[in-house]
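Take this structure, written in structure tokens, and hold onto it; I'll ask about it next.
In this view, the complex is presented without one of its protein chains, the others remaining in place.
Note that the chains are named A, B and C in the order they appear, and that numbering of residues resets to 1 at the start of each chain.
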Amino acid sequence: MAGAQTHRLDKGGLIDRSASLNFRFDGKTFSGFQGDTLASALIANGVKLVGRSFKYHRPRGILTSGSEEPNALVELRTGARREPNTKATTAELYEGLEAASQNRWPSLRHDVMSVNQLFAPIFVAGFYYKTFMWPAKFWEAIYEPAIRRAAGLGRAAGVADPDHYDKAWAHCDVLIAGSGPAGLAAALAAGRSGARVILCEEDFTLGGRLLSDGGTIDGLPVAEWLSRTLAELAAMPDVRIMTRTTLFGVYDGGTYGAIERVNDHLPSPPEHQVRQRLWRIVARRCVVAAGALERPIVFAGNDTPGVMMASAMRTYIARYAAAPAKRIALFTNNEDGWRTVEAALGAGLQIAAVIDARPDVSAAYRSLASKGGFPVLHGSVSGVEGGKDGVRKIAVSLTGGARAEVEADGLAVSGGWNPAVGLTSYHRGRPKWRDDIAAFVPDGAPPGMVAAGAANGDFGLGACLSQGFAAGAAAAHDAGHNGKAGTAPVADDEAFSLTPLWHVAGKGKAFVDYQHDVTASDIELAQREGFESVEHLKRYTTLGMATDQGKTSNVAGLAIMAAVSGRSIPETGTTIYRPPYVPVAIGAFAGHHRDETFHATRLTPSHHWAAEQGAVFVDTGLWKRAQWYPRAGEKDWLESVTREVKAVRGGVGFCDVSTLGKIDVHGRDAGAFLDRVYINTFSNLAVGKARYGLMLREDGIVYDDGTTSRLAEDHYFLTTTTAKAGLVMQHLEFCRQVLFPELDVQLTSVSDQWAQFSIAGPKTRDLLKEIVDPAEDLSNEGFPFMGAREVALRGGIKARLFRISFSGEMAFEISVPARFGDAMARNLMLAGAPFGVTPYGTEALGVMRVEKGHVAGPELNGTTTAADLGLGKMMSTKKDYIGRVMAGREALVAPDRQVVVGIKPTDKARRLRSGAHIIPKGQIPGPGNDQGYVTSVCFSPTLDQWIGLGLVERGRERIGEVVHAHDPLRGEDYDVELCNPVFYDPDGGRQRG
Amino acid sequence: MKYSIFSLARAALSGHKNWQRTWRDATPKDHYDVVIIGGGGHGLATAWFLASEYGIKNVAVLEKGWIGSGNAGRNTTIIRSNYGLPGNTGFYELSMKLWERMEQDLNYNAMVSQRGVVNLYHSDAQRDAYARRGNTMRINGIDAELLDLTAVKKMMPFLNFDNARFPVQGGLLQRRGGTARHDAVVWGYAHAASALGVDIIQNCEVTGFVRDANGKVTGVETSRGKIGAGKVGMAVAGSSSRVAAMAGLRLPIESHVLQAFVSEAIKPLLPNVMTFGAGHFYVSQSDKGGLVFGGDIDGYNSYAQRGNMPVMEDVCEGGMALMPMIGRVRLLRQWGGIMDMSMDGSPIIDKSPVDGLYLNAGWCYGGFKATPGSGFVFAHLLARDTPHEEAAKFRLDRFRRGAMIDEKGQGAQPNLH
Amino acid sequence: MRIVCPFCGERELGEFTYLGDAKPVRPVAGASEDEVFDYVYLRDNVAGATSEYWYHGGGCRAWLKVARNTLTHEISSVEPALGAGAARVGA
């Protein structure tokens, strides 16, 4: 059974006392209520020690009540859902929640690594740069592993995240960050004006500080005003309120990033639902009403559990009815901190004392003190006595030098407030300093964005409402909406008098960055060593680099740096603010793009037929292509592929080649256009003919190749390689629209319109005769090599037939409209059955192209010229074309270039491997004699040995030379002969036959 | 001040009151033998090698902001020498060898951690390309291993082997690759160079070149006044075009934004550096515990030092595809640097067409790993007026001659390198 | 970044592909190696206002000339390339 909620207040709070929830922290069971955060529930149970710090493993308690929390980080959930570094202050309580403290061993109370504190005199900022250098090998072996184990915070699950994420877009006129008084007022004004509004609130309840601080708006108690306002907003159809949603970044063109924690408040997401959703919000205007963060004061012992931000303390009391302490002292330098005293007294808690660093305290609070019977001490806290179990005693240096002690079990601290300037500064804006509040405020913002209320440095409730309202109305107006906004909500402004105080000198460690254990003396040391720039300071000490992104530490840190370096705070400046505003799960940025849905999948028209045949598929770009079709009894891929090759060479086979890019080139100037993009000429291609074409990039290097046919006077059908299909389309559109706009050319991708099959082998014509209308003449005369025309098929559909060959066999490629692709495969099987037709995959295709010496991807590698590929003769000298001039540069026409050549091991039993390098025979391999490499290999069933292509220095002059294939990666060295790359039917008789 | 465990212990006893500045805060003199523009890793390393290897100590490094404020301070800290083309291979290995002795050279712990770099492959074609590259490395005396699937599984059992869109088939491993603490590299060179007499001058922006009647550069105009120089070297990657324009030069370079990311610190999860071969993602884990990762450049010219969401998403998609265990790890910080993207993806270290002005530019996104090597060969060029043999192919005129060093084969399209 | 395609309206960055500076003009046929080299390789690489080619490949496939500031990413104007929408020019 759960322990009693010893620190739960009897009444009040926005918790649902009828919904009790059990949870576990470090294995111990507690109970809380619906509406609690893990932090508030721990507080209600009297838990003070919740974590250990990064470097010194110091015991730490809860410091804040929001996403700026540096200390109270836990591993939330267990198993595959374990989430390290989760802020207890924002984690919503649910039934069965499990959390564990982190960065401690064996337990939170007894952490062995806390011995680090003993070495604290050595472990100062930057100490590791000065040591661990000897002996050099010890770094990876000894020092670094030890440092790595000690560092880090929580443990990641280490197994795949079982939850789903998605991403979505939203659009609005006015985007509002924050649902405090300024945000709600902005939403009211913008919504009433007729604008489309999205309001994002990171909390699960709307209201911001209104939920904790109370007050009166429009003469109504805050709670009542809040419910009326929310009802009014809910009634506006174009106002969308998103809770549990943090606006974390602003990108160009009014695009904002937000993270919605859709189901983090449940043990796991319901079926079909995501854990979190990433929003890309497009907004014409944005009102940042993200409020301000109360800042600590740096003093010795300020990290003792029980020391808490004053505003957080009253949040726990007022909103969660949980008492962080029963006898509370307040250390403040401003008027606002006193509100915690009011809240505590109102909840029946004891005030031990108020330590106020200001010379004066207002009369109202002075009388509150006398009524409450607690002293007001003018001075500063100089030390804290206590430990794991919290604060016991507080040492005070009184103004004038005397000392005092205060007994208390909790210390509320208020050093003033820092506007949340993150969002407004993410476009590398630097905020400006305002002396009256001793804080940085936004100085400009990304286009379309404005800060209002506390986020703009105006902390009073009245100011927040009026500023927020005005900002919302103006934003709506700018977005073109001029409906009646009505009047702004009205409230009084509280007094805010502050005397800046950053650091109280004293004995003992005084923390600036709690999580990273950066102390005031670390900052002094950094200054001494020349790391005076705030960026150097950050990097040298790690100040502000913890999971709270410096929200509680940065300003104090640079104020201390300013003091020790004799500069003003604005002169010292801030570091660059970087998104995201709160840490965001990597899974959310990925959305559904993981596992098999990482990228889209393209399927060929005959895919499901091939799958029925048991094809093995290979990923080629986004495509799944049939790689080979294994048959029962075949022992490996090589056996299957060899069978397929033999079947083609000896009979007939077919292969789906629909993945080739296909482009319709129309227009009066289509031929002239192609002449400019190909190195060879197409304007003189006869209708009904196909031609192989090669295109270069403008730098003279080969870009792509393919066969292009002329189907009509003003219509060419261009094919590209599978890999370059989209890029060639883009390139051709560039040529058409930018380079040669004077030409009449229209381009359309028809890649998906046509299912295209290569049918190859000596019995191709026999097969085709079965399937093509008998009226079509397929004879060598009626349909010669490189012919291309439309034909009718039996059964009444039309196809395009191209007499082209990649395999070197008598071959055709046939195209049918894609929805007939599946039927085509089945019909080819049917028609070819008498001839032993064999479907073949990309491997067999590859084998035959290597046998035939055709270049492909490994040779078209972005560094080869047409001449390197043996295609230099195709380069027309009679016309201008893309890449012509640059192709003539001296190094691209040098005689010692690596060019395509055939390669075969002298030992026929030897396997050749791609990536082996070519070294002259008898030489020791070295950079000076590395003459090229093997680009493509295959086992050639035709030659009964491994063969390949390579790029070899002066290769074509060296046909017949025996060289060395050097493959140290695989421990192989063997002799190979450089040979004609066309291993098979070099005269081309078979494809023309 | 010599750093050692003893000096640290002594300092601890005195409350660390006796530490001196890591580098002297110099005020500019009227004239230096060599002025280096750019107080990043490359500029400072150049200065140190000029002083330590070439005996040229009357050197100033001018930095417009704080040292290391450019790409030296915003990168993903990876070091490796796994390049495949002549020109790059030897140079990056020279650099790797200098990394291996850096800390002893500089008396500064830059946390050079040789914990291995694995480039994963997902197709036969990619394997073949890595085989080619790995063999080039071996031929050049560089360590390289081709891992099969079993070896990858053993080394990185947490990758997605079960239901990946593009299953991992293996990888190319360079065990000597790894990471280094980027800021410490800058501070280490500053520390050591300053000790040899080099003036490191921060908050000193170069606003123009001083030229004599023949057009020779004889100094620089700066925000802290005119500074004379025997030679001026620029090492301002990201801003090379801007600085070169002051001398009337146009370069084969575009400036692009590259984003990088770090997660919250977590206990050790990733043993080595790895790159995904089927998407844009590479990652390592810092000693502090954060996953440091990145992907492709945003793809458009930019000096804004910040990027946009599509690339951020693309990178995280790659990460999740490769290892879905990082789904619940949170991205903590995102930043962007300006890359000097050259027209072939390889750097330029050469005399410029303007007498007296020397270029060190075009590092694309590979500048960090090159830091010591770049400093070494640039110092050589500045001292001897001839290129170091390992940088002999990084000439500016290689584009005109057609002798590009194009590892990716993308041609004169910088955003594709 | 969002680009207002003159044909489609405002669209998100992911629909577009960047090519580069729109200032260099492809030399006419017969130009020297030096001229073409300049066109292919040398860039002003301006920090500030530039004009660039972008391709709306994820949309209407128009090539666009985008006036953009490389320091701020702000876009001041977008116009179609000469041959995008060429059906409307005089034949």
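Convention: a residue touches a chain if its C-beta (ideal position, glycine included) is under 8 Å from a C-beta of that chain, and two chains touch if they have at least 3 such contacts.
Everything below uses one rule, namely that contacts and distances are computed from a predicted model.
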Hidden subunit of the complex - UniProt protein name among "Molybdopterin synthase sulfur carrier subunit", "Sarcosine oxidase subunit gamma", "NADH-quinone oxidoreductase subunit B" or "ABC transporter permease": "Sarcosine oxidase subunit gamma"
Chain not shown, its touching partners among those shown: A, C
Per the touch definition above, residue among A:Gly79, A:Gly796 or A:Pro895 touching the missing chain: A:Gly796
Residue among A:Ala823, A:Leu943 or A:Val982 that touches the chain left out of view: A:Ala823
Residue of A:His592, A:Lys879, A:Arg956 or A:Arg992 touching the missing chain in the full complex: A:His592
Candidates A:Asp478, A:Asp744, A:Asp880 or A:Glu972 - the one touching the absent chain: A:Asp744
On subunit C, residues whose C-beta touches the chain left out of the figure: 7-9, 11-12, 14-15, 57-62, 80, 84-91
For subunit A, residues in touch with the removed chain: 166-171, 196, 271-274, 280, 282, 592, 597, 599-605, 608, 623, 658, 664, 666-668, 714-715, 743-746, 748-754, 770-771, 793-797, 817-823, 827, 830-831
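Going forward, only the chains that are shown with their structure count from here on.
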A-C or A-B, whichever has more C-beta pairs in contact: A-B
Intercentroid distance (Cα basis), subunit C paired with subunit B, Å: 31
Averaged-CA centre spacing for the pair subunit C and subunit A, given as whole angstrom: 28
Subunit A-subunit B separation of Cα centroids, rounded to whole Å: 23
Shared interface positions of subunit B, touching two or more other chains: 304, 308-309, 400, 412-413
Interface hub residues of subunit C, defined as touching at least two other chains: 1, 12-13, 17, 19, 37, 40-41, 72-73
Interfacial residue positions of subunit B with respect to subunit A in the complex: 3-5, 7-9, 12-13, 15-17, 19-23, 25, 65-66, 68-69, 73, 86, 89-90, 100-101, 103-104, 107-115, 122-123, 125, 127-136, 138-140, 144-146, 158, 160, 163-166, 178, 181, 183-184, 187-188, 202, 263-269, 278-279, 285, 287-289, 304-306, 308-309, 312-313, 315-321, 324-335, 398, 400-404, 406, 408-413
Touching residues (chain side subunit C, partner subunit A) in the complex: 1-3, 10, 12-13, 17, 19, 26-27, 29-33, 36-37, 39-41, 53, 55, 57, 61-63, 72-75, 80-84, 86
Residues on subunit A engaged by subunit C in the complex (per definition of touch): 169, 251-255, 280, 282, 427, 447, 698-699, 726, 729-730, 733-734, 736-743, 879-880, 885-886, 888-889
